[in-house]
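Scroll down for the structure; my scribbles are underneath it.
Just one protein chain is left out here, and the rest sit where they should.
Showing chain A:
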Amino acid sequence: MKLLQQFFRHQRRKYSSTTKWQSVVGLEVHAQISSASKLFSGSSTEFASPVNTNVSLFDSAVPGTLPVLNKKCVEAGVMTALALNCRVNPVSYFDRKHYFYADLPAGYQITQQRAPLANDGVLRFHVHTPGTNKKPYVAEARIKQIQLEQDSGKSLHDDYQSLVDLNRAGAPLMELVFEPDLKNAEEAASLVKELIIILERIQTCSCKMEEGALRVDANVSIHKPGSPLGTRTEIKNIGSVRGVAGAIKYEIERQIKVLESGGEIVNETRAWDATTKTTLAMRDKEQKQDYRYMPEPNLPPLHIALGPVQQGCVNVNEIVSKIPELPEDTRNRLRESFGLVPEHAIILVNESKLQKLFEDVLALETVNPKLLANILINEYLALIHAEKLALEDVETPAKYMRDIIKLLTDGIISRNTARLVLEKIIKGCKDSPIKIVEDEDWRQITDENKLRQICQEVIDENPKATKQYLGGKTKVFKFFLGAVTTKTNQRANMTFVNNILKELLDKSKK
């Protein structure tokens, strides 16, 4: 009896305490290398080709065929490793990983298990989820290894038959294995976002998740602070950034529920169902497989030249010189050279098209960069989203954007008008901002006498409000501003109006 009590007390202490659970997340990312041909054969990697057309004899494992390593894929792998601050190994090896599956024609996958292409990298990224955490913060995840490997084909099953498409079989992949350094779903999604920006920049992966070009596996466990790590589950093949956040969030909550109701977490593989927004245990992966790894005897060791030598498959020095500016460097430059706030720098880098527009405008003319970033993010991007469009859908010439900024800084149009002009452009108007402003008669009224006259009219037309204001209800001031805006069709220079109204109202006080 005493024992049982102890047991229960122990249980209670373990699971019902109010201390918060901590979650630990690690990611494995499979990124398809942007390459015209496969990792070990000459067949094409083009997406959505007719079924079984991109299949060489080697891809279908015809006896006697041999792998020939695609140099372009090695270059891409090395460039990725360098961009992620990894140590590139001068010698790496290929291994065979055995398992039987209909879409794995050879009965093994060629991968790099013993000695991968690169190790020990680190990826620093900004966690910025408006709504969740207001201030962006920097987090980092270590990269354990990057390895080159083949993709498998695809199987399709119904009740009567199974069909195999080998177009993807042998497609080149980089597997990026991250250490479990992440705290939650937001960090995981932010990491994937940053990774996508980097890979897109260096053009080693298209990152088109909808095409399966980037697939994420997440290892998730929870534990109480001070206690050892919990049992982890693995969520396989998450196909979108939102999915990464959703799946991990769901899985953490599921694990908390299971443990708090006295259950146990089993080490298992789960799948993310994007429609029901749940993770489900995958039945066929329950059994622990022994992959019977073996060195791939048909491929010699992969040598990478690290210094100024020409030996080896590829040369690191040459690849380093080809790496473009990486996103973190861009953010720093945007902040340091243009004085942008961190949030703006982050958003511009996240939206590469917006960043390009920003830089293109500045290349045309030195306009106020802070104002430009502000307009691009808070007006232009917001309007595009409001129209339910994507940046890719809209083509805005840099000189139009420059004109708008100039019209604004010269006081020819108001911020409100700028928004109206942008709206017209986004909706497809091809006219220049200057022409739009002329045609619509949207020039800002800056003539002080004219504004004084309008303001006086507004005051005269609203004796009740005037009385309230004079009675001390200063809040009514906003009403006057609004009335002027309406009366001038949003054309009044509001800075002037603000001063004039105050002056006129104060005058009537006396």
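Operating definition for what follows: a residue touches a chain if its C-beta (ideal position, glycine included) is under 8 Å from a C-beta of that chain, and two chains touch if they have at least 3 such contacts; residues count from 1.
As a convention for this text, contacts and distances are computed from a predicted model.
Asker: Identify the UniProt protein name of the omitted chain, choosing among "Transamidase", "Trafficking protein particle complex subunit", "C2CD5-like protein" or "Electron transfer flavoprotein subunit beta".
Answerer: "Transamidase"
Asker: Which of these, A:81, A:106 or A:505, touches the one chain of the complex that we don't see?
Answerer: With A:81, A:106 or A:505 as choices, the missing chain is touched by A:106.
Asker: Can you name the residues of chain A that touch the chain not displayed here?
Answerer: 57, 60-69, 96, 98, 100, 102, 105-108, 162, 164, 166, 290, 292-294, 297-300
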